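First the structure, then my questions, so here it is.
Only one protein chain is missing from this complex, and each of the others stays in its spot.
Letters A, B and C mark the chains in the order given here, with residues in each chain numbered from 1 onward.
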Amino acid sequence: MSAPGRTYWQTLEEIADSPEFAAAVAREAPRFKDVMHGFDRRRFLQLMAASIALGGLSGCGPESNPRQLLPYVREPENVVPGHDRFFATAVTQSGYGTGELVTHQMARPIKVEGNPEHPASLGAASAIMQASILQLYDPRRAQLVVGNGQIATWETFVPVLYNRRGTLLDRKGDGLRILTGAVTSPFLTSQIAALKQQFPQMQWHQWEPLHRDAEMAADTKMFGQPVDKLYDLGKAERILGIGSDLISAAPGWLAYARHFAAARRPTETHGKMSRVYAIESTPTLLGAKADHRLPLRPDEIDRALRYLAGQVGAGPQDWAKQTNLPTQWLKALADDLQQNKGKVLVHAGREQPAEIHLLANAINNSLGAFGQTVNFISPVEQANGSKQQSLAELTHNMDAGKVDTLLILGANPIYDAPADLHFATALKRVPFSVSLALYDDETALASTWRIPATHEYEAWSDTRAFDGTVTIQQPQTRPLYGGRSAHALLAILLGQPEQDDYALVHAFWQKQAQQQNRGDFKQFWYDSVRSGVVAGTAAKPLSVQPSSDVLSHLPQPDAAKSNTLEALFRPDEGLWDGRYADNPWLLEMSRPFTRLTWDNAALIAPATAKRLKLATHDVVEIAVGATKVKAPVFVLPGQAGDCITLPLGWGRSAGGLGVGAGFSAYPLRGSEHPWRVPIAGLSKTGETYRLASVQGQDRVLGRDLIREGTLQQFNDNPDSLKKKSKDESLYPPYDYPDRAWAMAIDLNSCIGCQACTIACQAENNVPIVGKDQVLDQRIMHWLRIDRYYSGPADTPDVAFEPMPCMHCEDAPCEVVCPVHATVHDHEGLNLMVYNRCVGTRFCSNNCPYKVRRFNFFAYASRNDRPDASWNPEVTVRERGVMEKCTYCIQRIRTTQIAANRDNRPIKDGEIVTACQQSCPTQAIIFGDKNDRESAVVKRKDTPLDYVLLDELNTKPRTSYSALIHNRNPAIKNEQA
Amino acid sequence: MTTLYGVLAVFDTPEAATKAAVYLRESGFRRFEAYTPFPVEPLNRVVRPGPKWFLPILMFVVSVLGAGYGYFIQYWDEALNYPINVGGRPHNSWPAFMVGTFEFMLLVTIAAGLFGMLAASSLPKLYHPLFTSRFFERASRDRFILCVKASDPIFDSKDVEEAFGQLGAEHIEEIRA
Amino acid sequence: MAIFGPRANLFMNTALLALGSALVFMLLAVWVVPVMGYNTQDRYAPNQPVPFSHRHHVSGLGLDCRYCHTAVEKSANAGMPSTAICMTCHSQIWTNAKMLAPDRQSLAKNIPIRWTRVYTLPDYVFFDHSIHIAKGVGCTECHGPIGDMALTWKANTLYMSWCLSCHRDPAPHLRPKDQVFNPHWQRTRSTPSGKALMAAFHIHTKALSDCGVCHR
Partner (left out) sequence: MTTTLPTELPADAPIVAPDVTLASLSDEVSERILTNRTPRWWWVGFGLSFTLFMVLPIAMAWLFINGIGVWGVNIPVAWGLALAEYVWWIALASGGTIVSALFFLTGSPWRSATNRIAESMLLSAIPCAGLMPIMHLGRPGLFYWLFPYSSVMGVWPQVRSPLWWDFICIICYMLMSMMYYYAGLIPDLATVRDAAKSRIKKIFYGILALGWRGSVREWQNQRTVYAIMSAIMAPMVISVHSVVGLDFAGGLTPGWHDTQFPPYFFFGAVISGTALIIMLTILVRWGYSLQNVLTEYHLNAMAKVMLVGSLMLAYAYVWEAFGPIYGSDVADKTEFMHRVFGFTSPAFWSEKTLTVLVPQLLWIPFVRRNQALLLAISTGVIVGMWQERFVFTTSATEHNYIPSYWGVYFPTVWDWATLAGTIGLFLTLFFLFLRFIPIVSIAEVREIVHKENGK
């Protein structure tokens, strides 16, 4: 079977002597920088082409056309061919950095893991982080410098910019504008500051479509100064989420999710468990995990919060006399919160208006959350003003013709700016605009100059995490497509002789180190880069004075307006604001609630859909003001009535693979209504559109798939959820004396974030199949997260259930394979031998858990990603063979071989599966069932442990911990 | 002049042929054969074409051997050659091996039957002296033919032809090979 | 009147005989063809850019395998020697031997030498040199009398059945740790028995023939 990954591996293992390799090594390990060579992209691509050509020659039997071996010319130190090496760095999302370790095989970055030493990661890695590795290799990335429509080169661009600098200096930088996204990078900030000195008249603007303006404004109002809040979920016993993105998108959510889950495992917390309430208009991950969830329209949320404020004494008493609200529910909530003063956390999502944030702050304040569950630091972002204002000013200046030089660094306003600003037309007024972008996106194409940007894995830079911790980002390879970094660009404007980003960043930190007198810089630099964390840079806690009367002059709530539709804008779980819209893994990642791939849709509550006579797949035309947008409908249980959620980030018109996928909601998004806007008209077009959702049925239909109970039940009788399972079997038992690999998955911890799915995809060379094939039900994900509803359709309980291979001891799949292609080994792994498979697909029919995947076409070779990006430790599967989760057998084998080499036992936790490693909430544990001390056994021994479809007696090795709800006895309605 | 193979007589009914055959046997002839368009039961008893039990026994023996081999090859495969844990089933899952055993047994039995039959009838034999007679073709149509072989100890062409004549043979002919 | 003369029987029988033997022959072919030299590439010795002789370097000069194949004890790949390694000696001796021109060019131009593979495993087989070395499997067990090869030739089929034969019964293929790299090692009366070695190396054959050992 032809396996590009492996072939490339076998040839590149020796190719790797080539200059770019040595250079890459030098780049990755600073102390090798003396071995640096120049880098030539064309040569790199030639080599790739060569490797692709060689890809076809692999296979068994005689080598009619033997392959070649290319050894090093000079062996670099510390590179053992075939050994993984890890390099710390960080990726940013809307400015905030998350630390990670990038795995290298022969100097090729192939996998992203979280950096356990980094506060924002704690070892976990989000789906988006992990997918970034594919973006690095994406052949669709921008590769050409283009000036005024002419293909140019960096070398021709530099003088142009340099000359411009001259004229700008004369007018003190008047007319010079710089547009960036949110910036936390100390170095970039210092560069811009330096510019400001040279060009006093210049302006720096930032734009983030998913900005946190409202929260910032509210906090500034509340505390008299801008602050960032840090949450201590260990202390929070009562959590109220208001459309909260606390464990899904907020800066630092990976860390928050870790602590959130830790407080919700009754078996580990001696029967104690935080109680979570959620009030939201559209389902969030926090809402899914909430013990009580109340879907409300935005205006209802406003009044509900005022009611709460009244109840807990944070606001005027008369607010407590609200009507047409589920007051019984809210009252119970209010009482519960008050009984837990000091242990309460109220969190509102970035999409909530300033009033809500003020109310949340006030309630937190009066319930003594500040200093306990909520702590303050000065903002991590360097320029923390309103992004919206910032962009508005810029646009107006452009319209007024005040701007003649505009540098756009990694922003894409033409696509995602508020529609009413008409940025595109404004940009036409700018005679000289430069766009530094990863893709030839909408803005880049409209600028007079466009420069391919470096990926974050291709250049030196630095960034700060949600708590202020600084990471020095080191490149994982030389620029694959000739990109340039923002630093290099600004350096030119600063009149510095062209130097590469390494020198710049290095110099900057040398200065910093001196100022902070860090002692020996060499050591400091080495440690910081190596560990991925600059020690002691976490922001100091800030003591603030919350003003108590913020609520007094709060504008009156808009009157209840039911049956008038509202559009809500939300970030997409995979594409964020659209900047990841070209990433195949994220496009094909099933969204936690809709399970949609390759598309976004207008999410409508069942009741509303009924009223409007709409069904999933219908196409509607949504009119806001004069603008109309066509969108397919998706009926989403748990969505609040009368509001239609439109995920942002889709419908790109330029860029890479994402072009044409989904629809863009940005045209409907204006400045005054960034997150919710009344819908002028919604009309059914009569067309239908096929949405590729990978969820078959929404409910378990009486099967024992999701076992759940209440904390009450559990504490009264821990074994109440145990079901008597009989171990009768006709077959003599096989015993697994040495090792018995097993997995335990905790449904309480799983928040459905999809990180494990992407981790598995990255680790195991799982190909993407494309929308058509997903529609044909041929998606390849080895590990999927099933989503089940229970209870009424409008306010359902949600359960997420990760489904890897169960590795049944009496596996039904194995017995029906006629060629021994799937069998057991002596450690109880259910092996899948691809090269023996003839593709009868009987095993899949006979798998009760439906975790087997089949290569109906040669998907792997259809994926246009460079061979270098596949994991060389895993076979790339050919057309016509079955495949499935292997418990990451390659990791097991590598560790076992290493252990056997020096005759030592394997420690528990030494072997970690990809899904387990990436999981932010540690929902997945893998280990040896025979080792009574192992973590996996500890979890399996808990009374909550159960296996799926017990009655089939397949004896799965993967087991689950039942779902426990910490219900508030005062709330009768089980579902709300 | 080639050697005499035997004398052939054509009868138009099985009864006549049988009568003739009985006569031949009673008058001490041993080496004669009857050729008929369809099996005529009485003739069997007169002509005595050899043991009836041979083929059944042959097929039985073969079937036993076949079954044995069929089972063994499966047992060898799963339990001896490469014993792998398949879904926790025992290496010697004899119930599962039964199908293969059974089918293979039947296959070899049928084969033994067919080839045994041909061998026992010493077929194929494209050439046979009798084919030289143009009357012989009717043995596969509507006539019943007796043939006394010259090799019979008491064979004498004159007597035989005479006898056939009396027995009402339609046609009498000497066959030479 | 007959269409077939007496000879027809002869023809018929010969024909049947031929048919039968043809069938038997085809059945045998299933066994024979795969193990024919053409398919096993037995003694396949491709031309190399530099006609490197193990006989000269190993048996002659007594170089240790690990001098060139540096990673063989640490990693799955034995590691092909870099040009630099060749040049450690050949910068001193045979400095302008015609035969070594490719080396000098490679070093000068910083372009790797392109050797031709002698052993190629399919991509779905994951072989690890280091563990075999660690468990006392000598180089020559797989690479044949490599120490005496003028030009490296393929000494084994690399068929799965060949791998299995050793994975099922490693004992006869083991040798004391210190002899692993000895190209001319012979089992003597004093060498510990295969059983003893298996115990010493903690080799347990039970799981050694699991599919997952080589196929991932």
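Quick note on the criterion: contacts are C-beta pairs under 8 Å (C-beta built on N, C-alpha and C of every residue); 3 or more make two chains touch, one makes a residue touch a chain.
From a predicted model like this one, the values you see are computed outputs, not experimental measurements.
When the whole complex is considered, the residue among A:C837, A:V876 or A:I897 that touches the unshown chain is A:C837.
Of the candidate positions A:A383, A:A424, A:V700 or A:I906, contact with the hidden chain is made by A:V700. Not every partner is drawn; the one left out touches chain C at residues 3-4, 9, 12, 30-31, 34-35, 157, 159-161, 164. Interface residues of chain B facing the missing partner chain: 14, 33-40, 43-44, 47, 49-50, 52, 55-56, 59, 73-74, 77-78, 81-82, 86, 89, 93, 96-97, 99-100, 102-104, 106-107, 109-111, 113-114, 116-118, 120-121, 123-128, 130-131, 136-142. Where chain A meets the missing chain, the touching residues are 695-703, 705, 773, 776-778, 786-788, 801, 803, 812, 814-820, 823, 836-842, 844-846, 848-850, 852-858, 878-882, 949, 951-952.
Here is the rule we go by: only the chains that are shown with their structure count from here on.
Averaging C-alpha coordinates per chain places the centre of chain A 82 Å away from that of chain B. Contact of a single residue of chain B with at least two other chains is seen at positions 82, 84.
Shared interface positions of chain A, defined as residues touching 2 or more other chains, are 820, 823, 825-826.
Per the touch definition, chain A reaches chain B in the complex via residues 729, 731-734, 808-815, 817, 820, 823-826, 955.
Put simply, chain C touches chain A in their complex at residues 38-41, 46, 70-71, 74-77, 79-85, 106-107, 110-117, 120, 122-124, 126, 128, 130-131, 134-135, 202, 204, 206-207, 210-213, 215-216.
The touching residues of chain B, counted against chain C in their complex, run 82, 84, 124-128, 131-132, 134, 177.
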